[in-house]
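Just one protein chain is left out here, and the rest sit where they should.
Then we have subunit A:
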Amino acid sequence: MNEDSEQHCPLSSEGRELVKMAHGGGGRATARLLDSLFRPAFDNPWLERQHDGAVLDMPGAMAFTTDSFVVRPLFFPGSDIGAMAVHGTVNDIAMCGAEPQYLSAGFILEEGLPLATLRRVVDSMAAAARETGVRIVTGDLKVVERGKADGLYINTAGVGRVVANHPIEPGQVRPGDRLLLSGDIGRHGIAVMAAREKLDLQSAIESDCASIAPPVMALLNEGIAIRCLRDLTRGGLASALVEVAETAGLAARIQEADIPVREDISAVCELLGLDPLHVANEGRFMAVVAPEDVDRAIDILRRHSVSEAAVDIGLFLEGSAGLVTAQSVIGGSRVVDMLSGEQLPRIC
């Protein structure tokens, strides 16, 4: 397709068309891509104004976060990079005790990426944003040469209105506080690894990628004394738990038998020598709550599909800062540590 025909009918043959360096040049090709693909998908007044940024009316305390998404493959069982970018950012805002409201999205596209692929990702982002009630109000687009990226990368930032009337952070955790887990762990990491490495698994393992804002807002609205929240992404439950315990200056103890891990996830972990506690999630969080609120908090969490399997897995206590121990299923005890380096499958 030459430049002339592209000018007349920019995306008429999108299925065959590829991202070109010109799409990131800031000129007509960029404008056409924004007009034809991004603005209709994200569809909101801030984007329609076509300003350099979005002017937001946000009184009171705000939570602000940023994240980058570089997952490979772009589409994996249960989700894709677009939905993950929205949910990941929304979840970070929710972990601050805030209601997610506005997002920005910066795209780094690799020359040669099919425009149809980009559209799938953008449509998925738009659907995730609608579902979670956030608006993608500003953004950016760059194109890098072929071979310089894995198709596309997304950077997001997000802001949300703080709902909590008290700080929600590791420093608030007290000895005796209980540790709640919102559901089974390990699905996202294993789903992506299986898709990336083309592992021929008999079981259909889908990512748990989802927004966890609704149950968090419910906990806050019903007055649960939440001390700390943490979503369990890279590094898994173990890393999040050690991090919180270290910052809180406390030890923590968990019961391995109480931690839900699906049988198929557990089997793949056994096979590859991975600890499910270290495997990434995209729709799970832990909530540290006052001991007197445990039953009510679990009841609230279980009313939401994303946290319907919420459980109490342990508690914080006086002791060496960051020392997390787990009682094993046979009654022994072990240290739970952060992941060291990258997760690597073992030889035998």
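Note that a contact is a pair of C-beta atoms (placed from the backbone, for glycine too) under 8 Å apart; a residue touches a chain by one contact, two chains touch by 3 or more; residues count from 1.
The working rule: contacts and distances are computed from a predicted model.
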Protein name, per the UniProt record, of whichever chain is missing from view ("ABC transporter permease", "Metal-dependent hydrolase", "Hydrogenase maturation factor" or "CRISPR-associated endonuclease Cas1"): "Hydrogenase maturation factor"
Residue, one of A:Pro45, A:Pro59, A:Gly147 or A:Gly332, that touches the chain absent here: A:Gly332
Residue, one of A:Leu34, A:Ala157, A:Ala267 or A:Ala290, that touches the chain absent here: A:Ala267
Sites on subunit A contacted by the missing partner chain, in the whole complex: 197, 199, 263, 266-267, 270, 272-273, 320-323, 328-335, 337, 340-341, 344-348
